[in-house]
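All protein chains but one are shown in place.
== subunit A ==
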Amino acid sequence: MKPEDMQEFEINQLLEAIYFRYGYDFRDYSKASLERRVLHRVQQSDLGSISEMLPRIMHDTEFFELFLRDMSVTVTEMFRDPKVFKKLRKEVFTQLKTYSRVNIWHAGCATGEEVYSMAIMLKEEGLLDRTRIYATDYNNHSLDIAEKGIYPAEKMKGYTESYITAGGKASFADYYLAKFGSAKMVESLKEHITFANHNLMKDQPFAEMHLIVCRNVLIYFNPKLQDRVLTLFKDSLISRGFLLLGDKETLDFSQVKPSFETFSKEERIFRRMMYV
């Protein structure tokens, strides 16, 4: 048997072991990209094969922490797909303004850029003061960065452009303090955000959300886990609440589809049907 032919078996065995040992169920992730990240770790750690990594995973919790970090893809940015933020601002916020208190949940917020983008827009629309944003991820390392809200200054130029395309009304530079090559988001944004660990594989719904943002997370899950998570969102939203997904994500293959109407197909905004 060639090494390639053992790989599928090895990876499945690894995921079983992780579930048994640590309770993280990666068996319901999209395997192809996960496998690529696992192989990358095998290579980085000078291991000969996935099977050689198995004992390390089982007995070395520090190594497992490292592995967990590899598994969580933290790629993100401010105002990704600016047209989506523009739409939110123009059409969803007007609806949110009818509530005296607004709760927003960013699930899979990574290092926080998307959350601060949201806070900036809420502020400009006069909504931030009545809003509480819950930003969650299962990667504590990312949450630490998100909470600090410090990003490389060289990224700010690109973000400024996206901010403008997203309909930004003020000067983007007003929202951070530049210092020693880094940009720190201002406190007046932060005080409305609560960062917390939440694992979409197994944790409970939040209550009374007006808007849930979960972008580029579901693409990493298989249909079964997607359904679990979307049901979680359905149960967390108020009647007529909004759900924003990533640019390529849909509800089309999900069992929760009948509970939502499409608010904006292009921007992937969905709306919870009236409770019956």
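Everything that follows uses one rule, which is that contacts are C-beta pairs under 8 Å (C-beta built on N, C-alpha and C of every residue); 3 or more make two chains touch, one makes a residue touch a chain; residues count from 1.
As a working rule, contacts and distances are computed from a predicted model.
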*Leaving aside the chains on screen, match the unshown one to its UniProt name from "Fe-S cluster assembly ATPase SufC", "protein-glutamate methylesterase", "Dihydroxyacetone kinase-like protein" or "FAD-binding molybdopterin dehydrogenase".*
"protein-glutamate methylesterase"
*Identify the residue among A:Gln13, A:Ser30 or A:Ser51 that touches the chain left out of the display.*
A:Ser30
*Which listed residue, A:Gln7, A:Gln95, A:Ser182 or A:Thr262, touches the chain dropped from view?*
A:Gln7
*Touching residue (missing chain; options A:Gly23, A:Gly48, A:Gly126 or A:Pro223)*: A:Pro223
*Touching the hidden chain in the full complex, which residues of subunit A are there? Just list them.*
2, 4, 7-8, 30-33, 35-37, 73, 75, 216, 218-220, 223, 248-250, 253
